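As structure tokens, the structure follows; a few thoughts come after it.
Selected chains from the complex are presented in situ; the others are not included.
Letters A and B mark the chains as written, and numbering starts fresh at 1 in each.
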Amino acid sequence: MRIGKIIGTVTATRKDERLTGCKLMLTQPLNDGQPAGDPLVAVDTVGAGIGEIVLFATGAASRHAANRQQSPIDAAIVGIIDSIDLAK
Amino acid sequence: MRIGKIIGTVTATRKDERLTGCKLMLTQPLNDGQPAGDPLVAVDTVGAGIGEIVLFATGAASRHAANRQQSPIDAAIVGIIDSIDLAK
């Protein structure tokens, strides 16, 4: 999984029907709190909101998270991070 | 999923027969509206056209989108984006 920040939402009326009802969250991968890599669009599965630091998964893991195995989902928010404890 | 822009179309007469009938769209991944990464060829599944800003998926998600699970598809357009609302 990766750490990311939700920086926005994406709306698409004309989309695959198996994305219907999914909250599409624009998610910025982070490295040590800084943007690292391109934002991606992840389906929210844990009630995350804009600005929150989250855990996201990609590939088949994301379809498991969304419980939509036969869907076109390839990224999902799977946790809202409380803390990141770095080794001293 | 990723945000991209359809920048062209690709034609290939000699191809895997399971790509027959697929619209092959040259898609430029975007980050904040700017090109980010190399273009890829995605199968259209939602009636997207050149110049449109789209949502695309890769891997098995794309075969689900195209309803062609046993095909050589590894990228598909799965939505046409209406809006991207960034956090203030």
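Definition applied: contacts are C-beta pairs under 8 Å (C-beta built on N, C-alpha and C of every residue); 3 or more make two chains touch, one makes a residue touch a chain.
These numbers were taken from a predicted model, which means no experiment stands behind them.
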Overall number of sequence copies in the complex as this file defines it, 2 displayed: 5
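Criterion: only the chains that are shown with their structure count from here on.
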Cα-superposition angle relating the copies chain B and chain A, to nearest 5°: 70
Approximate Å spacing (C-alpha centroids) for the pair chain A, chain B: 19
Chain B partner contacts - residues on chain A that touch it in the complex: 6-16, 18-19, 24, 26, 38-42, 50-51, 59-60, 62-63, 70-75
Complex contact set, residues of chain B against chain A: 1-3, 29, 31-32, 36-37, 45-47, 55, 57-62, 64-65, 76, 78-87
